[in-house]
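What you see is the complex with one protein chain gone and the rest in place.
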Amino acid sequence: MNLTLYVERDSIIHKIDPITKLIYCLVAASVPYIISEHMFTFFLMLISIALLFIGKVFRKMIPLYLLSMFIFITIVIIQGIFHPDNVTPLISFGPVTFFKEGLMLALLLILRIINMISAFGVLILTTQVDDLIQSLVKKGMSPRVGYMIGSVLQIIPHMSSMVSTISDAQRSRGLETEGKLSTRIKAFFPLIGPVIMNSLIATKERAIALELRGFNSRRKKTFLQDDKEFLFGKPCQLILILFFIGMIIWRILQ
Amino acid sequence: MKPIVVESLKYKYPGTDALALDDISFEVDEGEVIGIVGKNGSGKTSLSLALTGLIPHFFGGAYGGRVLVDGLEVRYSSVTEISERVGYVFDNPFTQMTAAKYTVYEEVAFGLENLGLNREEIIRRVEWSLKLLDLEGVKDHHPFNLSGGQMQRVAIAGIIAMRPKILVFDEPTSQLDPEGTEEVFQVIQNLANEGMTILIVSHKLEKIARFCNKIILLHQGKLVDFDRPQKVFSRDDLINYGIQPPIVTRVCRSLGIRDEKSGYYPVTVEEMRKLVKQNE
Partner (left out) sequence: MNEIKIEKVSFSYDQKKPVLNNVSLTIQNPTTAIIGQNGAGKSTLVKLCKGLFKPASGDIWINGHNTKEYTAAQLAPHIGLVFQNPADQIFKHRVIDEVMFGPLNIGLSKEEAFENSMRALKKLGMDKHSERNPYDLNLSEQKLVTIASILAMDPPIIIFDEPTIGQDDYGKELIKHVIHELASTGKLVLTIIHDMDFVAENFERTVVMNKGEVILDGPTREVFARGDIILEAKLDTPQVIQIARAFGISDVVLTVDELIDRMRVHLGDSFPLK
């Protein structure tokens, strides 16, 4: 049980190195804010979706897209009806009128969101978290930060089982945890107290265990895993960065 | 050179008044297996922590006397330096996992990466540890998906991969079921056979009696006795220290079954049988 969304597949996207994917993800998510063009954003979105297909993970994204539908509907309503620049009525349902300007903006926002979700999907669904962390640590990120990110992902799911044990123990002592809001509020401290205390004890013990295994060693860390051969690291990164700079220049020249 | 030398060690945790360790001195020879016994709060854990350097480096507090491990004075060395000489395993297998690795193999390699060893050496040591702890069958499992006994063995593997000469076990089986307890004690026996110097804190005196050459008896931070298990468990005043001798010893005391020469009672069934046989 853990929080990572990695999906094991045999695809070329999985074989690209994590840093390249991270750069892709950042570039793809930010460029539509530099160039606010519908067609351009749509095109970027298609690229990310195509990458999801190549990575054989598109289906895993569907729930996420469905979830974002709520946001999309809200955007359409708010921008379509209420945007201050609205002048050209497009369509009316009784007293409610949607305007062209608002809807065009809503469309752009939606494209940007789908584009961003898809770009992050490419990174998260096809990259093992520890590969990404290890790559970042090798690039100079502090191993402590790397450790923190990695361990939180594993410890948080464990905390839910701790919370259920604590809840059992307090219910055994006559504490009601369900029902009225006031009952739930009263149950907060008896539940959260042991959770905090247990977490503090566990953190102290784990700090000791890490210390004993050379976590604070001043020597340069080495890595067990290095054999993973990633494809097209440098050329891809170069293209992405050039593209990004190109877009900024384009924007300034316009 | 003796692997462990403790001279007049005194220690007080920060913010407390009583001495947790009060003028403790003893020496351990290479390859000895030492049991540390005493009731809760007698200083067993503090003594273990002092051997690993976590006292005083991690816990702070007031410190006096000297602890030398493999010739290194603990007080003036870093915990990392000491950790290559002394390994420490405690009761909770779960918190000894880094929680940042996804397989047993990587988990065991964690300390070696921190020490900056080259890959060939890491692999050699990890495989040696896994073999010694009988973990080869689960090397690709996620550490959190193991039983308590297996997880504790992974913790031990991660420690011994760093090749310490001395191992300190602080109640290594107190959170395990009988099967896991047996697994872990079996492993400790194997490590002893490898010639490692071992100290074990445990309430399971039957196991201690079976595995240890010598026993340290602690009470209120003071060292009461340091001798063969037969002698320590034959003391008339053990009850004053909150300790009940192993069942075998209690039975033998009631029946007057003891070694004629030394006058001490046996601590294992095998010894008891031998003595009974001699007399029949």
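Which chain is which? They are A and B, in the order written, and residues in each are numbered from 1.
Definition applied: a contact is a pair of C-beta atoms (placed from the backbone, for glycine too) under 8 Å apart; a residue touches a chain by one contact, two chains touch by 3 or more.
The structure displayed is predicted, hence computed values, not measured ones.
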Hidden-chain contact residue, picked from the options A:Ser11, A:Ser68, A:Ser151 or A:Asn198: A:Asn198
Missing-chain contacts mapped onto chain B: 39-41, 91, 147-148, 171, 174-175, 177-179, 203, 206, 242-244, 247-248, 250-251, 254-258, 260, 269, 272-273, 276, 279-280
Where the unshown chain meets chain A, residue by residue: 162, 165-166, 168-178, 189-190, 193-194, 197-198, 201
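One rule holds in what follows: only the chains that are shown with their structure count from here on.
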Chain A and chain B, separation of their C-alpha mean positions in angstrom: 44
Parts of chain A lying in touch with chain B, wherever the complex brings them together: 1, 128, 130, 133, 146-147, 150-151, 154-155, 158, 202, 205-226
Touching residues (chain side chain B, partner chain A) in the complex: 52, 54, 58, 78-80, 83-84, 87-88, 90, 92, 94-102, 105-106, 109-119, 122-123, 126, 144, 155, 158-159, 162
